[in-house]
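Note that this complex is displayed minus one protein chain, with the remaining chains in position.
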Amino acid sequence: MAAVTVPLGRVDAGAPRVTPAQTGSEQAILVVDDIVKRFETPDGVLTAVDHVSLSVSPGEFVGIIGPSGCGKSTLFNVIGGLLDGYEGTVRVAGERVRGPHASIGMIFQEESTFPWRNVIDNVAFPLEIAGLPKAERYDRARHFVKLVGLDGFERRYPAELSGGMRQRVSMARTLAAQPKILLMDEPFASLDEQTRLLLGDKVLQIQQELKQTTLLITHNITEAVQLSDRILVMTYRPGKVKRMVEIKLPRPRTSEIVSSEAFGRYVAQIWGDLREEAGRGMEDEEARKLREGEHR
Amino acid sequence: MAETGRLTLPASRPFGVPVSPVTALRIAIIVAVVVVWEIVSASGWLYRDVVPSLVAIGKALYVTLADPTFYFHLYTTFYEIGIAMVIGGVSGLAVGILLGGSKFMSRAYEAYLYYLGPCPKIIFFPIMIMWFGVGPGSKVAMGAISCFFPVALNVAGGMREIDKVLIKVGRSFRANTWQMVTKIYLPAMRHPVINGVRLGLGVALIGTLLAETKLSNRGIGFLVIQAYSIFNMPQMYALLIILFVIAIGANTLIGRVGGLDDIKRT
Partner (left out) sequence: MTAAATLAKNRYVPAALGVLSFVVFIALIELLIRVGVINRFIVPMPSDIIAAFPRVIMEEEVLHRFLLTAGEAFSASILVTIFGVAGGVLLHRYNLLRLATETWVAAVAAAPLVLMYPLYLVIFGRSALTIVMMGFTAGLAPIILKTLEGLMGTRRVLINVGRSFNLTRSQQFWKILFPAALPTIFVGLRLGLIFSLINIVGVEFLINFGGLGQLINELAERYDLPGTYAAICFVILVSVCVFIIMERLERWLRPVD
């Protein structure tokens, strides 16, 4: 197959606020409007998220990338409704989000399968909470267990599975609730590189199949470019939108595409943006540790 | 004649049967103890009858187990401890969840439990007698207050150790409070809860039995002190053996039921 060359297009960094009008003709399913989140710490007031706005269309896959400490997990928790006390609004299909919302599904970075439940019971959990009758619960759960490729493992316990399989269980569990929007916070962080790549493929496959609107928080640039339609690049704390990059690569993102020049250019560009932020982050972190130690 | 998965030392084949070194050592220890015991018993080095021969103890065991009134006393003690565990356990669970779930409540009240816990509860016995009489009531009360503290403290600690992400999962799926408690908190805490219950059983046993020895006319504790008072040592040993076997059995059972692998975890 010939090398794929695709022009790079990007929204200019000078306009960090992306209003709904700029994202396109479709009605946005998720509107994050001017979020500011501050925390009180012993060191003073910390601004984790500083005027971040985002608009997501149905079926879109948006990646959010930034250095450690840029507030992406805070953003994740704000959008998901697990945090309050912020300025700005989050709307899902026009409805204001004030707490965990039925239309939003969250997949966390850490191991989150319930160790005391087997796979099918884990996946059926949200349906159990919602009060679905038993037969229906298990039917739906089985469907999603199959979707993530774990059929045959229904009765196994998380302890018997590998890390990648456990993340798939978490994924199936969240998908079983059939949320309009899927939020993922570095779901592959605890996995090794190969598993990560394979799972990334799986996620993409599922997303395409379900036409699932997805937000992926990650620090892995390759992963972000591989999976996303658009990427939001964040600055180090206080977290602002540094750049919004449209990934104009064809789908499905096969291994040829991943190893193509265009792909590499996207990665290089984003790393160029990130490098400076990551550097600041590291210095800041080290300075903080030094101060902490001196207090003793 | 090799046995897979077993260590066989060439020397340890008494009676021509292969025996694992662990079993061999255990048998050796038991044999040594029995031999020393019998020697001390027969020699009369310690006061006569403090170390009765194992035969005498065996006889006493048989007599006790065959005696119907023994079971009446056994039942009394069981009943007292059972109710004590329920009262102490449930209240301990509730208080533990409350304290563990809220940093504020924990800072306000947990210290009291933490420092009151190690205090020997037998000192409250005279008060318990005044409040609940000389019958089973005061024994149940002793067992309950003994059991309450380890359960409450273990549960509070267990709540704090629950993997935070599991709570986030529950919240993200909008589970209500009851669902959070039954489907997330309790299962996630099963190890600390089980350990708390075991510890609670241990101290409830001590509390109830001591109360029985001090002031009662029924129950195993009473039987023990009765045997002692007429200096029927074999009988006393027999009772103690039965008691210990039951206590150890109950402890193991709780551990197994709770899904812990072995009795080793305190």
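For clarity, chains are labelled A and B in written order, and residue numbers in each chain start from 1.
Quick note on the criterion: a contact is a pair of C-beta atoms (placed from the backbone, for glycine too) under 8 Å apart; a residue touches a chain by one contact, two chains touch by 3 or more.
Just so it is clear, the structure is predicted and the values come from calculations on it, not from any experiment.
The residue touching the chain not shown here, chosen from B:Ile122, B:Val165 or B:Val181, is B:Ile122. Not every partner is drawn; the one left out touches chain B at residues 21-22, 25-26, 29, 46-47, 50, 104-109, 111-112, 115-127, 129-131, 198, 202-203, 205-206, 209-210, 213-214, 221, 224-225, 228, 236, 240, 243-244, 247-248, 251-252, 262-266.
Operating definition for what follows: only the chains that are shown with their structure count from here on.
Work out the mean CA point of chain A and of chain B, and you get 49 Å between them. Residue ranges on chain A touching chain B, taken from their complex, read 80-82, 99-100, 102, 104-106, 108, 110-112, 114, 116-117, 125-126, 128-129, 173, 177. Chain B contributes residues 163, 165-166, 168-169, 171-175, 179, 183-184, 187-188, 190 to its touches with chain A in the complex.
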